[in-house]
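Notes for the one structure printed next.
Heads up, one of the protein chains got dropped from this complex, but the rest are sitting where they should.
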Amino acid sequence: MPLNNSLIPFKGWVNFGLKTPKNAAIAGYGVYIPRYRLPSVEVARIWRGGEEAPLIKKAVASLDEDITTMAVEAARRAIKMAETKELGAIFVGTETKPYAVKPTSTIVAQALNQHKVLASDLEFACKAGTEALQLILALIGSGMIESGLAIGVDTAQGRPGDDLEFTAASAAAAYILSKRDVGSIAVVEGASSYVSDTTDFWRRAGQQYPRHLSRFTGEPAYFYHIQHAVKNLFDEFGYKPSDFKYAVFHQPNPRFPVEVALRLGFNLEQIKPSLLNPYIGNPYAANSLLGLAVVLDEASPNDLILVCSFGSGAGSDALSIRVLDGVEEKRRKAQNKVRDMIEASVEIDYATYAKLRGKIVA
Amino acid sequence: MAISYWRRRDRYYRLLGNKCTRCNAEYYPPVYICRRCGSESLIDAEMPGTGKILTYTILREVMSGFEGQQPIIIGIVQLDNGVKVLGQIVDTPIDALKIGCKVRTVFRKIREESSAGQIYYGYKFTVLC
Partner (left out) sequence: MAKVIVASVGYTRVGDHWDKSILDLAVEASKKALKPYPNIRPEVIIVGNMFSSQSSRQEHLGALLASALNLTRTPAFKVEAACASGGVAFNIAYNKIRSGEVSSALVVGVEKMRDLDTPEASLALSMAESAEYTQFIGASFLSLNAMLARLYSETYNVSRDELSAFPVIAHSNAATAEHAQFRKAISVEDVSRSPLVSDPLRLLDCAPVGDGAAAVLLASDAFDEDDGARVDVLSSKISTNIFSVYERDDMLKFDATRDAASKAFSEAGISVEDVDVLEVHDAFSVTAALSVEAMGFSREGEGAKDAAKGIYALRGRYPALTFGGLKGRGHPVGATGIYQIIELWLQLKGRGNANQVKGCRIGVAQNIGGVDTTSVVSVLARR
């Protein structure tokens, strides 16, 4: 039943993976990338004696920004694009809440003047954003709500001097999902998640900075979960890599997404448009949703996009997303491209970064 | 502070002022009685999110509660509906500031009571030109 009006051929019942509702679609998206960029050579200058560093700049939030402010900025852009009047749910996926106890989603709701909403914060390291998106999708599909807002946002911080400090970045990506109509931008055709108890990266309660098992980050964590989630999606829905115009993977560094793409049979053309890590670093829960947004900025109707997130702890959500006709009109009206925000940047030195991110103890 | 902030959060988050139902004059901060026509019939009205700088300053010594944020740029902005609003101007290099610069509102942290206390959010401005 749920797959009857699917855009892809019915492949029979499956006992894993998620049957996504086809009456729900992305109606608008908005991203927020803070203005400041810290080049990784600056981190190397301070902590590595100036040795060569990867050519990465990471997006750094200002001292008056946190995930709440960035979530609101991204959400306002998404709402403007979607032209949505009323929301039924708001989920904020993040691991850098300014309040350990008190929802961010209610502050976002207040700022958007949306009160009749199911609101919650989600945490699953870097994949809370794609989870938020799927939950909104499910609520619309079940008929519980007409439209909802999913946000992935983080002000990721690495301990000063830690490897993570080169890339841990700040950004937000927000998606409005609504009942599918002529204005819809894209529909999620299929979804598949894969999780296991794998402790590659964690932050204990009350601790300021996360810890990680550096050698563990790749094989048993990132590659294992992404490969499983994507393969399951392929098996379930009968996809092959060449069906996709674009592939978007979680990008903790410039290398991993390229390698996992090649392992799964994708080529560089499919993955290149979404590779943002060298320009903004790794904004954790916003990461793969930002990759999707930059692809939606240029995709054409009927293009198929693979998005696969990865969250430490660990798990991956693989989504297949079909672009719809509404994308062109909505983009034209929104006049707000991810690449413009990437370019509108100011480079800062380590001292400024330390001030902006509260690393100077006064 | 926590409660007086809560009371005004829509004012701060959405630049929610008010508007005279008789003569349409708009106000931020909201007024109790219309300054133009004396009417007491006013309704909440969200102010436009864009405007231009009328004057500004770079405050180098901040008040208690804003320590660690200095220097802060403060401006008086004339919104597109003509209403003048006081606000901080952020993400703007000092040498890019000029009277007449176009600005838009952004949602930012205003200050926090302490690392254990409440966080206060509100509007600020950022320069567009």
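Residue numbering begins at 1 within each chain, and the chains themselves are lettered A and B in the order written.
By definition in this document, contacts are C-beta pairs under 8 Å (C-beta built on N, C-alpha and C of every residue); 3 or more make two chains touch, one makes a residue touch a chain.
Everything numeric here is computed off the predicted structure, so don't read it as measured data.
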Touch list for the missing chain, restricted to displayed chains, reads B
Contact partner of the left-out chain, one of B:A2, B:C23, B:C37 or B:I58: B:I58
For chain B, which residues touch the unseen chain? 4-5, 8, 11-12, 27, 29, 35, 54-67, 69, 72, 74-76, 84-88, 99, 110-111, 120, 122, 124
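Following the convention adopted for this analysis, only the chains that are shown with their structure count from here on.
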Take the average of all CA coordinates in chain A, do the same for chain B, and state the distance between these two points in whole angstrom. 31
Under the stated contact criterion, what part of chain B meets chain A in this complex? 9-10, 13-14, 67-69, 88, 90-91, 93, 106-110, 119, 121, 124
Which bits of chain A are touching chain B when the two form their complex? 35, 62-66, 68-69, 72-73, 76, 98-99, 107, 110-111, 113, 346, 362
